[in-house]
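Each chain you see keeps its place in the complex, though not every chain is here.
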Amino acid sequence: MEKNVALIALFAALIAALGLIPKITLGFGVPITAQSLGVMLCGTILGSKRGALAVLLFLLLVAIGLPLLSGGRGGLGVFVSPSAGFLIGWPFAAFVTGWIVENWRSAPLTLVAGVASIIGGIFLMYAFGIVGLSVSLDKTLIEAAGLVSAFVLGDVIKAGIAGMLTAALAKARPASVLSRADVI
Amino acid sequence: MISLTSPTKTWAHSWPAGAKLAGLCIATLGLFFLQSVPVHAAVFAVVLGLYALPGRAFFVSGLRKLQLLWPFILIVAIWHVWSGQMAEGAAVILRLMSAVALANLVTMTTRLTDMIDVVRFLARPFARFGLRSDILELAIALVIRLTPVLIQKGNLLSQAWRARSRRRAGWRIILPFTILALDDADQVAEALRARGGFNT
Amino acid sequence: MTLERLNIETPNASGSQIVLTDLCYSVDGKGILQGITLKTSAPRIGIVGRNGSGKSTLARILAGLIEPTSGSALVNGHNLAKDRKAALAEVGILFQNPDHQIIFPTVLEEVSFGLRQLGQAKKTAEENARKTLDAFGKAHWADAYVNNLSQGQKHLVCLMAVVAMQPRMIILDEPYSGLDIPTKHQLTRYLSRYQGALLHITHDPSDLSGYDDVVWLEQGAVEQSGAADVVIPAYVAQMNTLGGSDDISDLSH
């Protein structure tokens, strides 16, 4: 129990720390940020449940007013801004990413974690993001999807990194890749 | 870590946090049903008025936070000028600014401890699903305490990279950084257990 | 609550009875502690041994933080890994790195947390925490943010958090490493006044002057244990011999 709480808190802190890697703000205001890599890592390393909880805890802290999003942003405002869809999608992205890594065991971990990150951290996350943008900017889903395409390249690279990191970690410290530990 | 609560004390600081949050929910919802541009403009003017009440410093720091929205505003403006639907565009922009400004206003006038009280209250119904509010509170405290520690360690790691390289650290330090976080988690778990953990 | 275990100036500390029987601990099949049998109730116990010899692991077992793989560890008759309630009254532990120990953002929250865990109400716990700060002359630290404290100050916060809970024994895992000389002197003085038992892990034999018993671990087993003035000289002699040789500890995996 203590261990789970500590892991969840530390990975929430990890997402926060990744916010310090300078963000690139695109033309339409949603930043390209390393924090979405943090979300993928929560899934691939901690697994579905703990991963999603870590992301939820992070968002809770943002909501109660801590400046943890990239660029030192936070507070309730971001949850009604055009980023909101993505933020709401984060815990689901971590959950699905983690679920895939937990259950797909027949391929090398680099591949599994990478593909899981693409499915959870790109496809699913973008679904939320697109809906959020379309509501907040009053655009059609197609139009919003056009905007979001600017993230694809960066996020594919992040998914690749998540895959490699997870596999490297599994080699160096097998016990710490909890999504693959048999005792949950 | 410093929360985004404004150091300028306002009367709203002493209002119950729960009421502010409930009010915010209703107001935000309401904004999405409004279509008329003049009404949106009026709402936004009122919001700006609220920002102006506590004085200049508060107003300026509030506007600075809104500034982050300019790319959205620009893109929506260009879009609507191009498609000729100016009125819709103005409504979207005003609604966005009012919604974000109101939410920021609640954040700026509510102390962190009051927010945590609300979280505890909201967590209560979930107790039957095993969510313990004492653990949730502890987890919040842990993140607040450990984020700066982790960031400091991350800085040291990237300096360790720079000490042996002409280039800046790449993504590769994310692996040792993750390992640091995992190590910290082990140690924090033990520190918790050493003082009773969650079973007492 | 009074800080009875701290205030009395003339040290007359009482020991805890530690009984280890054929204790083993292993992780993933790798033995870390092997067949440790030991019995002591000295009020001041030192633990020495090389890096990786298993000192911290033993400390964690004694504090009940991990369970032995086989054999048993009893402190005053309690199995602390099982009986966590007794553990809080029996043992407090001071980790080497305060950043691994401090959980809360402010000093008062940190010190009162343990007291609440002992079952005290929030208000009582805060009052008692303030009393502890007072006893150390640090009442004005109550609302200080831990992140703004120096290393030595953080160490003291950890010590106060442990002392506040008034355990019968405090385990110290290299408490002085990285501290400057004055801070070390001051902590030593605070600790020497403690009326409970102290179990002190260190690489510096001079930290153990005045101690009763010393346990010397080597590769997970007890190399020698007994009166400090017997074990320490033997330990120092061997360490210096080893230091003269050129192998920097084997890496046998």
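Things worth noting here:
Every chain is named by a letter (A, B and C) in the order it is written, and numbering of its residues begins at 1.
In this section, a residue touches a chain if its C-beta (ideal position, glycine included) is under 8 Å from a C-beta of that chain, and two chains touch if they have at least 3 such contacts.
Keep in mind that this is a model prediction, so the values were computed, not measured.
Overall, this complex is built from protein chains in the amounts A x1, B x1, C x2.
Everything below uses one rule, namely that only the chains that are shown with their structure count from here on.
Contacts between chains trace an open chain of neighbours here, each touching only the next in line. When C-beta pairs in contact are tallied for each pair of chains, A-B comes out on top.
With each centre defined as the average position of its C-alpha atoms, the distance from chain B to chain C rounds to 40 Å.
Chain geometry summary: the mean Cα position of chain A and that of chain B are 17 Å apart.
Chain A has no residue in contact with two or more other chains.
Contact with two or more other chains is made by residues 1, 138, 142, 144, 149, 184, 188, 190, 192-193, 197, 199 of chain B. For chain B in complex with chain C, the touching residues are 1, 138, 141-142, 144-145, 148-149, 184, 187-188, 190-197, 199-200.
Residue ranges of chain A in contact with chain B, taken from their complex: 1-3, 5-14, 16-18, 20, 25-29, 37, 41, 45, 57-58, 60-61, 64-68, 71, 73-82, 136-139, 147, 161, 165, 168-169, 172-173, 176. In the complex of the two chains, the chain C residues touching chain B come out as 60, 63, 65, 84-85, 88, 92-93, 95, 97, 99-105, 109, 113-114, 117-119, 146-147, 161, 165.
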